[in-house]
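All protein chains of the complex are present and in place, except for one that has been dropped.
First chain written, first letter: the chains are A, B and C, and each begins at residue 1.
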């Protein structure tokens, strides 16, 4: 349920109202300050509340609306239609993810292999215009005998790359035991597709402060995905970015997954959360990544995550879907053309140094 | 198997070679004249042929290559990497579908309802810049009790719209019994998703001259889809356009199908045939159509098919996924922005009259 | 809508009522004589009819019920909960398919290859206890270059096998042009998975008298499948058997399709039509066929279709999923154990009239 306040409602009245809701009406109010209006979201046992009765508790209430969807805090209506933005402080300044901000580019290797490769890759993608470096320290692998990531030592290498370049760091958390050490380095904590419904892990990243990148499970419905975000929001962390990375379908002969770009308009209508597209996992083959990246930009994604490796043929994981730095440079130029056409290309920062 | 001829091979030698292949080597040669070279495709029992031995039958042969894929004529290698173009004569001139031509736009209602609506819609989409009118005379419907299309009388109405506007006509053939009457009106014959593997029908449209638009079956793999095109090519008709219209996946809550835009780069690498995208069936909801159309343009589709209805709320079929003429006008403007950015927008024709 | 008549309603009154419904009420009544009661199914514009008003047109009406499902004639309620039976005359007597009849076994090769193999296979499967011979004359193949069946000449070989053994014949119709010649031989006409929504073909087999075996499309929902049966019923042919042959899912590594045995209880609750299971296409591998056949018997299928080939390694099509005659003999013994346990095995109750 949400309460939309009239324009110009006094702060003190909103305060009073919030208190009354909590104490007398037994619901949890959350104040959301929009561009023009203040909205108060109500979570809890709202099923029996009467909107008309609620309406009367303050003359500054414009209207009281029920959120019919199973997701409440993630629902677009919960912010009365307004998009949310996720602000991430990085050494080079705060980067904003959201519908009303320029496209944010994340790039880097599947896994952190050694200091030279990660720092070198970071410099290259930074020079090409990326704001974030991706790189796995802990890797979910189908086989227990496959390379599982260098773990904590890889986190130190990410920190070095961050220091060297000023890029923000996005890296995956698989085990809540690693949350503390990973948080020291990560600017955004990634929850991978396989853990999208690892509810204890969602609760834990919901109970801390770093923004969370939530990848869609490989056969998760859009509703299940938003409900997973709702777990994080409900635990107190409002900073969630949703990342599509391809779904599993009947045809896996030419692409590893089927990148579902229709999530862009669908999520836009359902939720206020920012959207990222990962065409690297989405297709699984480097030659198809640029085309799908361009399509995602035209469709209005808020961010992209692209795998780049200095030598894909020798990558310890996901080589076939990684771009070379040279191909990534060219892709940035191609994306700039579309990005400018749809007015989402960062004007303030030079694309190629 | 294909034989690549040297640049400047004499026509007479190619003629002689073709004869020899047919008579002595017992294969069916097909001459493909590319921009720079002539290629001779060989179909038949080629498994036992030795490329080196073949090489020696003419000094003008540059190389002999084996096509490893199950599709031969549809294979990109069969044209030695060169894209094919499908030329369709319309009252307003010949329209070309293909990688090196501007984007072709097809628009119109799901089904032809009456003369006024179809002529009115035709005028509107023509004015907005479309080159083809779509409209069903025969409709495949899940229920035998649902509107099945007005059949032959609807074909007359399409003819009237064609005459009135100069637009080419694309309409679906479901039953080979209707082929003759439908061919009198259609400039391109559509084979629908449900008939993608109706092999007798494919053979019949392969044995006539009108170009064929082959929609992807709703759970057809890309390979099965190209093999279906191969049926048409093998029967003698080289003019096939492949149309993606969304595939069936586990999530059908917010979209009717999942539009698989990755077919654009994948088909581009596998086949020389032109590509069309249908975001209307692909999403099933008008509000998501424009975004996916823009993504398709950025991804490099050769053509688009978009459902437009003067009054979607009253449409006899597919109302929810049809744009109003006004929304279509706006979409054309939006597409022009991306289309120009990727240099695929028709320069020669004004977009909006 | 259905009208349930009271037990013992006079025939003349039912006659009168049927007439009145047709002439005065403008609906198409279909009389269904059940074990205890007569039910009159009404098809047409029934949406505006008032059950209470209808109730009053005869004192012998017990109740008037609305069928809410999109399928009407195929719906279980349309027969007031009673299963239908499909009676097929064969040289050896009439064989009944249905919930209250013993299990019917169909066996034979994917395609008819030559006289010796088909007659030999027919004798073997007959000796093992099968009542029907399957064998393709016209074969739907993914590739235009693959063996397409021997066509009409294969039909003559099926006729010879029928004559020799007394087995009924089930063979696939792909093209309505072959309907007449195929009907001369087939006791049951098969519509294959790829043609499940070939609506013109469904209408044509609905307008003739031979029973129809309707295979489920490889990604058809249960509802679409029953609606396809409804096309046949609506065209006048009440004798339809539904055949599950595996659906397409994300995992095709170890089985060709995923055999969906849950259709047995689901169809039982939704429709009165008999059910057949095809574990050969359902799994695609001979070694998995017997286990799935046993499971189908335990789940209560009314019939089974099993591919048997005298020499699977040399089969022109579907060799990997064909049982040898020896393995089929053993399977029949294994099925008899389960079949007797669930009281559906023929030996206990003679099948043949």
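The working rule: contacts are C-beta pairs under 8 Å (C-beta built on N, C-alpha and C of every residue); 3 or more make two chains touch, one makes a residue touch a chain.
Treat the numbers as computed from the prediction; the structure is a model and nothing was measured.
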Task: Visible contact partners (per top-of-document touch definition) of the missing chain - done: A, B, C
- [ ] Pick out which of C:151, C:238, C:300 or C:320 touches the chain that's been left out of the picture.
- [x] C:300
Open item on the list: Using the touch definition from the top, which of C:143, C:208, C:258 or C:324 touches the missing chain?
Closed with: C:258
Task: Of A:5, A:21, A:218 or A:308, the residue in touch with the unshown chain - done: A:218
Task: Of C:270, C:308 or C:323, the one touching the omitted chain in the full complex - done: C:270
Open item on the list: I need the residue numbers on subunit C that touch the omitted chain, in ascending order.
Closed with: 219, 221-223, 247, 249-251, 253-255, 258-262, 264-266, 269-270, 282-283, 287-288, 291-292, 294-300, 337-338, 340-342
TODO: Name every residue on subunit A in touch with the hidden partner chain.
DONE: 43, 70, 72, 140-145, 148, 174-177, 194-195, 197-200, 203, 218-219, 224, 227, 230-231, 234-235, 248
Task: Residue ranges of subunit B at the interface with the undisplayed chain - done: 219, 248-250, 252
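What we mean here is this: only the chains that are shown with their structure count from here on.
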Open item on the list: Testing understanding: with touching defined as stated, what is the shape of the graph linking the protein chains, line, ring, star, complete or other?
Closed with: complete
Task: Identifier of the chain whose CA centre is least distant from the whole-structure CA centre - done: B
Open item on the list: Based only on mean CA positions, could you tell me how far subunit A sits from subunit B in angstrom?
Closed with: 37
Open item on the list: Centroid of subunit A to centroid of subunit C, CA atoms only: how many Å?
Closed with: 51
- [ ] Would you pick out the residues of subunit A that each touch at least 2 other chains?
- [x] 219, 249-250
